[in-house]
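Attaching a single structure in structure tokens format; questions to follow.
Just one protein chain is left out here, and the rest sit where they should.
Going by the order they are written in, the chains are A, B and C; count residues from 1 in each one.
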């Protein structure tokens, strides 16, 4: 079913971009968990639009109202948690003009085919990136539960448009393995990696250094000026997951994580560990040899498997990367069709849109990863 | 749950590499479908081991016995279909030596942590690539059902080790978009693409021309001689799916396809349409403009979205690529640990293994894609 | 998962009796369905408390606010429908006194064991009968969808306390079969059955005649005066379901209906067709012989199977009865334990409660049946 996710916790995401509201229900959250709502708010602000010149000027306070799920004092009571977020700044008239002209790269056409003329076309309806806000509400809660278990989830921008961040290397991110990942700006190999805190609200641009940040921001400005948009690659690292989490075959961590991550609009690819690069490596190089660390714990010398073998965590950091396509809403004229008249048309998309959602996608990926991993941990 | 897949059909895969057997149950297959068992056998032979010098010499006839699900004459009766395949050629003593020494790149260690000493270690147990045989039984049946709907599923080898096939271009496979996908052998750009038939049993090496095939086979032989192994990238194209199949968010075609494809051992990445390449493209280039074809049907000029917008098919071919890691079983000595003695050891893996499973993975990917797409079609 | 139901539609019910609100999400409602909100309100009023001297004086307007799921004009858009109902009249201090003393017949003790001290004890929390309001919101919508298909759902009171309604006989309700169902007040056998309309808001007491109604109301008043409570038996008839709906084994209509009906607090038994009475009938009497009706349609002479054979509808009315236990909240002193002091205590339950919820349960059973049957119809 489309808007439900999970096996041991169940999440139902609801809402449309220009409906009265959006929201989420999560069932299966254990009772007795004290949630820090200030930290949750800070987490949500990382995703919220309108914070900087690079994102959509649409101003949404995005403050969730919790309808249920808590006893007094903000402690979970074991019942489903439901939060709603009001849509305050709706301008659905923006979309009336394009009701019959599907925007390229959007779900306009497929929604029309699937649901017919009654689909909610305004702002993408249920397909809007705005639906990632409730995912972040759920994920922000789960991140706190994971932290209590010693599990952290941390995403960073690996590339944005053609700008690549080579300064920070994740556990699995061997230079050799990554070489074939396209052009990069030239940074000194020795640039120290920023050790940014997990889920820190202060980090808008989780990259390794200021030069990368500036280059990426400049790329966004150039795209904006050109009426165009940019995508990017995010890397997410989940640390602290004990070995033995996940299941074989269709219950593997890869299946679970991709099952939620592809629910985030604009994600078009995912790879774990060395990912696509492993396809051109010999087995002797890609296999991660086992050894003991100083505490006698079994670890691997490399982490090309991204912390997952046979779908199950091996105790190493879980590492995956996702490809975010460039925002489909662009000011540049595009070819489309008028479904009413049957004519070929040139579409200029009105409305307010991000030239690049990559920075705002960082907490969304963290939220999604948190929910998938937590769900798997509960099923252990 | 680990070994169950599907929403509108339900598939349960069971078995271990060295148990009495393996098999599959599929519930939800409509009644009244005549299955061509000869064609099914031919499809299964494409996956079967021991056919050529490049795959494991283990000789399994891999003939499924159907326990139920049919009325007389091989017509489905609406009840669950179950098939079992006997494991005839088991040599589990091969694995006794490595009971305490996990093989790098395999699930030995994670299975031990998860299930304890009672896990079935022989040949990877339930984690074995052998479990893809029942997936192919289910998929082979579903492929016939899809064909009746005019849907075809066709996979090819895009790269094997460092050898890349640039001769055949899929609908979405723009040269520009693929440029950054690593080194390739140099083939003449004009080499004609083979138009190999869907699910044809004759095709062992679905590549565009003989030069590519020879280069790939030579790479396998070199890896084998070196006691090493190779991975590769497969591309799968599903044609004939009408627009409107799939669901938003977590029910998207991407989620459904990756949810089954990561159940195939060795898959470590998946991308749809332009995939990771889209991350460095501007929106104006990645967006697929709409137009009408000669019959007035809405199509897109390019297919960077891989036939999927908002999780829902748009009527264009569904295109995805998966990264297959090099077979972890290699003859070369590797570092591992003896979990009983607590000592670092050098492991030489005994047993019979493929230096490269990429060619055999082709029908498995087709089977998996067929099941995911058919499940989504039924839910329309 | 506790608060989720359904296979082809998915319903998530959330909320606690004294939380800010309660509500429901339904995913899978087809797009393009015009909902009549006035009729929905009328349906909800049948369940609402405070309408008469027999139900709890707690005054809740119970007006659902729809957060999403509709396009303009109250037409479903294909996205999940979510409604919330605010809890306006909360008096959770009523429940502080009994935090450590579980009320007999309630979920107080089991909730405490399951969720620990953080469970929401006020008013039964998530276990409250108040959660049937969102079930009625979902069911009220589904009833309209069913009506468009020619399917009606109609429940009546078969017995209330020791008062039994023998005036109205359902299709399966053979006198012989029902004889052993306990004492009944003596009504003339010829009393005409009221043909009350499906889902009519005007019907508070769907019984066959005024004498029964008066006897039942008097029984409630006597129970109330005695500080006691009463239960009853409801019968629900679903007409217009075509043959072929439902699935074998665990997907049968009986499984589906009981799977939702036991989610209604106070239901402790369910029987289909002749139900428990069939256990003492010979097969020759219980079997429903087939014949043709005047239109050549296959029907059965009797309906002891309740319209269901092998889990699948046979085209006859679907008939089931549920046992509703007497409301556990009574004014009479009861034996309980003080979990803090470890002492045996005599509990006098404070708060406002129904002496009999049976009349209010009528639309809830209709709602639940509607959802189960509609879900099965979609899966056909």
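The working rule: a residue touches a chain if its C-beta (ideal position, glycine included) is under 8 Å from a C-beta of that chain, and two chains touch if they have at least 3 such contacts.
Predicted model only: the values in this text are computed from it and were never measured.
Here the missing chain is touched by one residue of C:27, C:166 or C:247, and it is C:247. Residues of chain B that touch the chain left out of view are 1-4, 10, 12-16, 19-23, 25, 27-28, 31-32, 65-71, 75-82, 84, 111, 114-120, 125-126. Against the chain not shown here, chain C presents residues 1-5, 7, 13, 102, 104-107, 109-111, 113-114, 124, 126-127, 131, 159, 161-162, 180-183, 223, 226-233, 243-244, 246-252, 254-255, 258-260, 262-263, 265, 267-284, 286-292, 296, 298, 300-301, 304-306, 309-315, 323-330, 332, 334-337, 339, 342, 344, 380.
The rule we apply is simple: only the chains that are shown with their structure count from here on.
Measuring from the average of all protein CA coordinates, the nearest chain centre is that of A.
Averaged C-alpha coordinates put the centre of chain B at 48 Å from the centre of chain C.
Averaged Cα coordinates give chain A a centre that lies 26 Å from the centre of chain B. Centroids built from CA atoms put chain C at 41 Å from chain A. Counting partners per residue, chain B has 248 as the residues that reach two or more other chains.
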